[in-house]
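What follows is a structure written as structure tokens; I'll ask about it next.
A single protein chain has been omitted from the complex, and every remaining protein chain is retained in its original position.
Entry: chain A
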Amino acid sequence: MKKEDTVKLISAEGFEFVVDENAAMVSQTIRNMLTSPGSFAETQHREVTFPEISTTILEKICQYFYWSLQFASGKETEFHIEPELTLELMMAANYLHT
């Protein structure tokens, strides 16, 4: 993977998740951050930090990104969500418009 095709997502604890650009763009918020001309620092460094999102949740979100791409390309599987993550995940997803 070329550096230009990837985005780094950083959790509150400082964990870095390197994901495909297409995957990250499943989130409308991230898409706006990366595509809007110039205003976000993230556009240049291709790094986004989420101080309110914990590592576990961010990991789950990245998994969702890939699952979503998979679904759209035809492979329809079930995306299982652990009950204890539900509320937090829901809030993070809401924030990320995903």
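Just so it is clear, a contact is a pair of C-beta atoms (placed from the backbone, for glycine too) under 8 Å apart; a residue touches a chain by one contact, two chains touch by 3 or more; residues count from 1.
The definition used in the following text is that contacts and distances are computed from a predicted model.
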Problem set entry | Identity of the absent chain, which is to be given by its UniProt protein name, from "T-complex protein 1 subunit alpha", "Peptidase M16 C-terminal domain-containing protein", "RNA polymerase II transcription factor SIII, subunit A" or "Vacuolar-sorting protein SNF8" | "RNA polymerase II transcription factor SIII, subunit A"
For this session: Determine which one of A:F17, A:F50 or A:W67 touches the chain that has been left out.
Result: A:W67
Problem set entry | Residues in chain A touching the chain absent from view | 61, 64, 67-68, 71-74, 76, 79, 81, 83, 86-87, 89-91, 93-94, 96, 98
